[in-house]
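Every protein chain but one is kept in place in this view of the complex.
Now for subunit A:
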Amino acid sequence: MASKFWTQGGSDTEEEETDIEDEIENGGAGETTAAAAGSRYLQTNASDSDDSDGQKRVVRSAKDKRFEEMASTVDQMKNAMKINDWVSLQESFDKINKQLEKVMRVTESDRVPNLYIKCLVMLEDFLAEALANKEAKKKMSSSNHKALNAMKQKLKKNNKQYEELINKYRENPESEEEKFEDEDEDESGSELEDPSQIAAESSDEDDEGEDMDDDDADGAWEKKLSKKEKLMDREFKKDPSEITWDTVNKKFKEVVAARGRKGTGKFEQVEQLTFLTKVAKTPAQKLEILFSVISAQFDVNPGLSGHMPINVWKKCVQNMLVILDILVQYPNIVVDDMVEPDENETQKGADYDGTIRVWGNLVAFLERIDNEFFKSLQCIDPHTREYVERLRDEPLFLVLAQNVQEYLERIGDLKSAAKVALRRVELVYYKPQEVYDAMRKLAELSEDGEKDGDETKVEETRGTSAFVVTPELVSRKPTFPENSRALMDILVTLIYKSGDERTKARAMLCDIYHHALFDEFSIARDLLLMSHLQDNIQHMDVSTQILFNRAMAQVGLCAFRVGLIAEGHGCLSELYSGGRVKELLAQGVSQSRYHEKTPEQERLERRRQMPYHMHINLELLEAVHLICAMLLEVPNMAANSLDAKRKVISKTFRRLLEVSERQPFTGPPENVRDHVMAATRALCKGDSQKAFDIINSLDVWKLLRNRESVLEMLKAKIKEEALRTYLFTYCSSYDTLGLDQLTRMFDLSDAQIHSIVSKMLVNEELHASWDQPTRCIIFHDVEYSRLQALAFQLTEKLSILAESNERAVEARTGGGGLDLPLRRRDNQEYAAGTAGGGGGRWPDLSYGQGRQGSSGRAAYTGGGRPLALGQASRDRSGQSRGYSGRAGSGMRGSQMDASARMVSLNRGVRG
């Protein structure tokens, strides 16, 4: 009897087998409980054997197969022993260990089959023999010898787990033998004896034989999954008063150990754990189990590319909220993932005074939840109702994030709080005020509905009489400030104060994006320049680079909206230079003709796509970019009509224009590009009205909030550029040109025309001067003789030569002379300003930049990762001179000083 009890396997064996690490601690705990509540032990065992025995009809075949396999392996081992072949022995040993696992799973018993133990004993003996036999050892081949040693180690390790059983076996090989035979018979499929055997077994120790019958009556193999659940339910429901911390803990360990194994149902595990949370005895234990529930819920996710089922996600969020409830209710519980807490830490009850440590990482969970949310939005087709439904879950997450952040702030973990704040920022930053308001309203609405749901949920938990009742302490309703800016400010300030580098950089980018969205161009620009993000963005991770691209695009749009054409073009031109806008903004995959992507790359790329609702409208972006380019390029082309190659502001635009000019005839414009090209043709002729009409007919403008004012601005700009183009083109044909005539032609006020023309005169773009009494422009003809023209060309070539020399030296001396190009640029500008006439201002500079940019880009395409925007901004600092002053020179505020110091240090080293 006693032996039978033992062989059936006590709690010890079960623990040992399932959870090797827990072996030591559990030994003690298990033993004490075994003494205290022996009857319950029996129960557990009984139900377990119920499982295996009750469903014998079906299980047998699977079980048989496993046992057969095992037996054959044992035979193989025996053979190997005979010929002293340690290599094959080792293989067989590994195999049998694997088989053991399977057997255990199939039988769902916690006892190790005697066959296995017998085999172990046999091996041990043989090993000892082999080791003792020194001569034989010497004779062995090297591989054999190696295997022997490996075997020695393995066996030693392995046998430790089954030490007790082995000892039992050695003590009493007879009974084991007997049993083994029983098993053997089982294996051989003689079912005749079996029922009696089982009956004997069960009647021996089962107090609840009827259970088995129940099961038999049910007989539903198909329901196996739920059965387990039921069993557990029963097990705990029987005597709620008898459930102790240990029971729950044991079961918990057991379930957790099953995680990740083949054949463990993921949903099932979640359910089991959820059930356990209801019966948890102490808050800390409940917390611990809840953490596992969430982990298990994450496991439900089918694969890397797929997303977590939405209902599971929601439950997950609810669980997190409960965790927070507990944490708020018991401030002495500390969640930590650095220290491995004591095994019995969670045993400490609610009234325990000291701190209780529970393993877990709130931030990691939260981030995972956010990622899953993001992923689900990536996967769901944006044009379906499902997508909208999914988007409605956002406030749910925001509540959670808000609460987690508050909690972390309260316990003073500001670094983590900053991480959480970043997640919130990333959900808010791209929302215009309207969308933000909508979300706020939705949150308020859903709050009512949710409340009902919550109440019923609470009742549910009461129905199953949770031991640790957690009141809802944490608010389930998000609180949003009126203005999204206010929210951003709060969050971003926190992050700037205590975030790490990446968090800060991302928050900064979001901040920039948000400012740009609200038409605060100067603030966005200052932030961008002050943070020096453009310089080191290339060293950051891909998703941050995408964020940077998005921010740049948005800043460009913002510049356009507030009427800063050159700045807008500067921001957007690089984005369009490679023709891979979609890819750079992660808003779709663009096919490249020249190089095929590997499936791996494609998968990666798909994974970093932005969800649809975050997209920046590409048509609008393209329209803005091309219009900016048009406004800059058309007068520029007119000014340098003789040598068109000379000074190109936008290569992309030039190329498009060439293509459209090559067409035999032009149809009515269809897409954005056609529209802009048609407008360009009108503008080239100085026909501002037609150009504006064409642009106006684009339907992307309806996406703009302040559409009227933007179009108004655009109209004014087009008129202005038309005037400039007209003057450039026809200045050679006129001797004088009346102000009144221009006013009539371009529908601009006198003062405006005067101002525009004066600007051109001062910049020496136009060789003319005003005749004030008659209100007309008098054009001066400046004709150089051939010799003079050649001399000018020569000087320009000389300066290009000097420039390239300088660059070469710079490259050799390590490019330290940061101040050099800057000063040079100033010189040049100054020289150009004073000398004038020559027309070509700093052509060499643009030449240099072009080269720089292209080489950089080439390097990047090789890596499969685009982003040349860092250069964009560098180029920009050159192109729009308004920036160069700030971006280039010391820059403002904090980091600037640091960088300046670094430069001077360099110089010191060189000098």
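Just so we're on the same page, a residue touches a chain if its C-beta (ideal position, glycine included) is under 8 Å from a C-beta of that chain, and two chains touch if they have at least 3 such contacts; residues count from 1.
By definition in this document, contacts and distances are computed from a predicted model.
Tell me the UniProt protein name of the chain this structure doesn't show, selecting from "Sterol regulatory element-binding protein cleavage-activating protein", "Fanconi anemia core complex-associated protein 100 isoform X1", "Sodium/hydrogen exchanger" or "Eukaryotic translation initiation factor 3 subunit E".
"Eukaryotic translation initiation factor 3 subunit E"
Can you say which of A:Ile83, A:Ala132 or A:Ala751 touches the chain missing from this structure?
Of these options, the touching residue for the absent chain is A:Ala751.
For the chain left off this view, which of A:Thr355, A:Ser522, A:Asn536 or A:Ser641 is in contact with it?
Going through A:Thr355, A:Ser522, A:Asn536 or A:Ser641 one by one, A:Ser522 is the residue touching the chain not shown.
For subunit A, which positions touch the chain that isn't shown here?
522, 530, 751, 754-755, 758-759, 761-762, 769-774, 778, 780, 782, 784, 788, 791-792, 795-796, 798-799, 802, 805-806, 809, 812-813, 817, 824, 826-827, 830-831, 833-838, 881-882, 885-886, 889-898, 900, 910-911
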